[in-house]
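The other protein chains are all here in position, but one chain of the complex has been omitted.
Let's look at chain A:
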Amino acid sequence: MFFHIVLERNMQLHPRHFGRDLREKLVSKLMKDVEGTCSGRHGFIVAITGIESVGKGLIRDGTGFVTFPVKYQCVVFRPFKGEILEAVVTMVNKMGFFAEAGPVQIFVSNHLIPDDMEFQSGDVPNYTTSDGSVKIQKESEVRLKIIGTRVDATEIFCIGTIKDDFLGVISDPGTNA
């Protein structure tokens, strides 16, 4: 899910930037530093939308660098266990398939794909029901439920399932085109 939240960061600024456009420098450095990063607690920082406040700077002994506490508003994407969302299939193999929902990767293992769907190898590997009515392949849109998340320093990975009511393919690229 996307959220609009306020975060705080201590920004260190080199003395050469002190001057009329100090604030501008601070903001552009902040954008460069945090946009596109990911933390386990807040998820992916997609975009900064505004600056709430810039606190008083603190001169660091010996270096001349100044630390400013900056509060900023941003759009973040944070997946939650138990959340249901839509995603695009990016890769299919016999272990299951990978899907993407914005910046996050979600793996759905073949144990969590309905039992009546079989893996078909070939040019376009896919999972298909025995009557061929439902097919999951690259670029299919699926609705899935996140059942687990793994967080490391710079990335969040999710495990999902489509083995539940109202989950599964929304549209497959073959029939929709």
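In this section, a contact is a pair of C-beta atoms (placed from the backbone, for glycine too) under 8 Å apart; a residue touches a chain by one contact, two chains touch by 3 or more; residues count from 1.
Methods note: contacts and distances are computed from a predicted model.
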Margin query: Given that one chain of this complex has been left out, which of "Histidine-containing phosphotransfer protein", "dolichyl-diphosphooligosaccharide--protein glycotransferase", "RNA polymerase Rpb4/RPC9 core domain-containing protein" or "Cytochrome b-c1 complex subunit 7" is its protein name according to UniProt?
Written below: "RNA polymerase Rpb4/RPC9 core domain-containing protein"
Margin query: Among A:Gly19, A:Gly82 or A:Gly132, which one touches the chain that has been omitted from the display?
Written below: A:Gly82
Note to self: Considering the complete complex, identify which of A:Ile45, A:Val108 or A:Ile136 is in touch with the unshown chain.
What the structure shows: A:Ile45
Checklist line | Missing-chain contacts mapped onto chain A | finding: 1-5, 28, 32, 35-38, 40, 44-47, 49, 75, 77-78, 80-86, 88, 100-103, 141, 143, 146, 149, 164-166
